[in-house]
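I am attaching a structure below and will ask some questions about it afterwards.
Complex shown without one protein chain; remaining protein chains in place.
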Amino acid sequence: MSHHIIWTTIGAILTLSIYSFLYKDNPFYKFAEHLVVGISAGYYLVIYTFNFIVPNVARPVFALELSGEAIPLAGLEWWMALIPGLLGLLLYARFFPKFAWVGRWPLGIYVGGYAGLGLSPVMQARILSQMQANSLPLTSVTNVLLVVGLLGTLIYFFFSMRHKGVLGVFARIGIVFLMVGFGASFGYTVMSRISLLIGRVDFLLSDWLHLVG
Amino acid sequence: MRRQLPLTLCFIAGVFMAVQYFIPHWRVQDTYDRFLIWLQIIFAFAFLLGTVSLVKVHFHKIRNRAADRGYSWVVLAGLASMIGLGFFAPGHNDPGSPFDMMFQNVQVPIEATMFSLLAFYIASAAFRAFRARTLEATLLLIAACIVMLGRVPVGDLISERIPEATRWILTVPNLAAKRGIMIGVGLGMMATALKIVLGIERAWMGGGD
Amino acid sequence: MSESRRLLSVLFTRTGLVAAIVLALALSLCPCAVAQEAEEPVVEGAVAPIAPPTDLEAGDTPSDRGSSVTLTWTPSPDEETDRVLVYRVYRSSDPETGFEQVGRVAAGMTTYRDGGLIDGEQVFYRIVASDGETESPYAAVGPVASSPQWFNSRRANAMVGTIVFVIAIVYFVNAAKGGKELFIRRLAGLDEIDNAVGRATEMGKPILFISGLSGISDVATIAAINILGEVAKKTAEYNTRLIVPNADPIVMAVEQEVVKEAYAKVGRPDSYNEDDVFYLTRSQFAYVAGVNGIMVRQRPATILYMGMFYAESLVLAETGASVGSIQIAGTDAVTQLPFFITSCDYTLIGEELYAASAYLSREPVLLGGLKGQDIFKFIVGTLVLIAVVSATLAALGVTANDPITPLFVTGG
Partner (left out) sequence: MSWYDKLLQVDRRWIFLAIGVAVVVPFFAPLGLPVVVTDPVQGLYDAVESIPPNDKPLLLSIDYAPATLPELEPMAFAILRHAFRNDVNVIVMTLHPAGYGLAERAIRGIAEEMDQVEGEDYVFMGFSPGVSAPILGLGVAIRNVFPEDAYGTPLDEIPMMEGVRNYDDIPLAITLAGWSAAEAWIYYAREPYGQRVGAGVTAVMATDYYPYLNAGQLQGLLGGMRGAAEYEVLIEREGKGVLGMDSQSVIHLLIIILIVLGNVAYFAQRRAKRRAALEDA
């Protein structure tokens, strides 16, 4: 139980240290800031090693199980696990200036792979689906506004033509829709942010000080 | 070899990922699944690169006797403790382990508090920047105020129209604008991705020839 | 379906006599459902068996990876009398025996996809309607075998779209190579970058570049890296310090290359300091804590936010504003745009982020790509208009249906 109180108190002190930044930068904030950078960097290194490298590379290649039992290879041939392992290791070539260029191989695969995913799936998810959603019969004011707003916004994004004449009018309509949309998003967000603050105040007042419910 | 091979690898990986979308055959889809895991593995290996970078920066600060070098020790201590606990302490990263306790009781509260600073900043930003200078700015601030009221119970108390107006703003002008942005962004993404795959844009490998 | 039964039982327990009358009436209408509720034993054979589903058909699931078969049927007529709760699907490799239940679907459904088959091996199916206890006679179909497909026909429209897009971009890129002059409208935020670098140099203060919180898997990050390439060239020329803290280790590795090359290109390889392009942490708000610290202590003259951002956008931008930096943002994160617009001096909206590297570099090849994007945007706009007209005509009853909109529907 006292164990729990110590951890809660640590959490509370760190919480207050961060809030002190609102007044101005100070040693408490600096301490909390540097601490969380170090701890979180370590956290992700450990988590990714255990979640990806150990099960997908280390175990199949070395048939290594931390508790000492050898695990079956689950249909994954060991060399299929070796390739990404080697690619990963090639990243470290940059530590040796002479071989640094080899480090571009895995980067090429990595960048290319994700760029490829940014092609055809995007056509469906971002473009066709939105076109479909906006193919509305002009039978209500809402639909007319949705169609006009979409076309206006699209025209606003035309880069290779001057926004003049009819184009200019539509681009202007586009801006109007964008601004109303942004205002709405802003107003809508306030709530989320306050929720977080309420969460922290709840932690300080209830979990730590036991002042309320 | 130094530039051509990474570009070729990039091209092959990119074309495969773009084309697999149209090929449901299990041979292709299994390869795709495996390739995705490969990418994640490469990513996991990169964490050591990042960690080395972080250590190097702070090591240099300490060595150069920089003004705030005391805090560099804090970074290194935090990092070392998590790596030590995660790899060598009993329980590793299991729930309830010392590693997990550090995460839950140090990292989580600090991050949650950083996040909650937004409540303060959103107020100061609104006060500072929401001025009815132009038509666009006025529309933005009016929409923001209506939606702000419409999202909380007090809005319902003032007028039933406010939640209605909020819903209308969110589902009509807001939606139209979002769809326009989404389509534009989709095109931008595709163009950027295509230029990377085709090797037209090479900034990612230091650019050039 | 079970609703009616529950209702009956409520009536039965609560309102004694009236319920008995209602039950007696209901009994004559719906003998089976009430059989369990009534105390009197119902004579076997007095209850008609549940009618089976009809028109059972089975075939290889189209456009799939293989190992699955799709069954379709016409519902049992007893769905109308609420006697059918589920359809049970049985499978065997023998048309006569060995059938095992492989799945069940709720009444109302008329298809079932059975997976886990071996491609090319023939199987037989039986399907029965059931009220949960008794089963109807079965409807049988077979033999049928699954097979994988090499083309997903439900994504044909996405493929056509992608091909047209690729052609548009490649055509204009090539046209630009031919030296055709291309007009590009002004993008205020980007014009300001030159001034911002100059200003930082004069003040002797650094420039802070934040390429978002995401990794390469977001194309926005790639766009940010391209912009960094252009910005680094300028800071290298002016010999201004460029600080690039990273939240993603791969992006860090790439950006180190980018900045290093930029300094090498202007003949100042020694000015490049690897400690200025560094990794902080992957963790969202730990990263923000670190960057806030850099802002209040280094007081950068200019801060650039390019790429994918999440909730942290406003914490960063408000801190940046409080230290008096000129701030230029660009993101395709729709939710974060309002905050950058509020707190930054200039903001690139959505697609403008992707146009930025072409705009900054003024490389004809990249500008050609922008022209291609515009052409495609024009096509999209025109298609939407055609679809709207088609949908309107259909809604007004002028045409029987809307033939255009379904063309945009893409399947899994």
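Remarks
Which chain is which? They are A, B and C, in the order written, and residues in each are numbered from 1.
Keep this in mind: contacts are C-beta pairs under 8 Å (C-beta built on N, C-alpha and C of every residue); 3 or more make two chains touch, one makes a residue touch a chain.
Everything numeric here is computed off the predicted structure, so don't read it as measured data.
Although it is left out of the displayed model, the omitted chain contacts the following shown chains in the full complex: A, B, C.
When the whole complex is considered, the residue among B:V57, B:A112 or B:A193 that touches the unshown chain is B:A112. Screening A:F52, A:W101 or A:Y114 for touch with the missing chain picks out A:F52. Touch with the chain omitted from the figure is made, among C:T72, C:T110, C:Q284 or C:Q298, by C:Q284. Remark: the residues of subunit B touching the chain excluded from display are 33, 36-37, 40, 95, 100, 103-104, 108, 111-112, 115, 119-120, 122-124, 126-128, 130-132, 141, 144-145, 148-149, 151-157, 163, 167, 170-171, 174-175, 178-179.
In the full complex, subunit A contacts the hidden chain through residues 22-23, 47, 51-52, 125, 129-130, 133, 184-185, 188-202, 205, 211-212. Residues of subunit C in touch with the missing chain: 2, 103-105, 112-113, 115-116, 284-285, 310-311, 322, 334-335, 412.
We take it that only the chains that are shown with their structure count from here on.
Common neighbours of subunit B and subunit C, listed by label, are A. Here the spacing of subunit A and subunit C, counted between their Cα centres, is 15 Å.
Computed centre separation for the pair subunit A/subunit B is 3 angstrom, with centres defined by C-alpha atoms. For subunit B, the set of residues touching two or more other chains reads 18, 21-22, 39, 42-43, 46-51, 54, 68, 107, 110-112, 114-115, 117-118, 122, 126, 140, 144, 178, 181-185, 187, 189-190, 192-194, 196, 204-205. Of all residues in subunit C, those touching 2 or more other chains are 155, 158-159, 162, 165, 217, 219, 222, 250, 253-254, 257, 279-283, 285-286, 289, 297, 311, 334, 337-339, 341-342, 349-351, 355, 370, 373, 377, 380, listed in ascending order. Interface of subunit B with subunit A (complex): residues 2-3, 5-19, 21-22, 34-35, 37-52, 54, 68, 71-72, 74-83, 86-87, 92-93, 99, 101-120, 122, 126, 135-137, 139-148, 150-152, 166, 169-187, 189-190, 192-194, 196-197, 204-205.
By the touch criterion stated above, subunit A contacts subunit B in their complex at residues 7-8, 10-12, 14-15, 18-19, 21-22, 30-53, 56-57, 80, 83-85, 87-89, 91-92, 94-95, 101, 104-127, 130-131, 133-134, 142, 145-154, 156-157, 174-191, 193-194, 196-197, 199-200, 203. Only residues 18, 21-27, 29, 39, 42-43, 46-51, 53-54, 56-57, 60, 68, 107, 110-112, 114-115, 117-118, 121-122, 124-126, 128-130, 140, 144, 178, 181-185, 187-196, 198, 200-201, 203-208 of subunit B touch subunit C when the two sit together in their complex.
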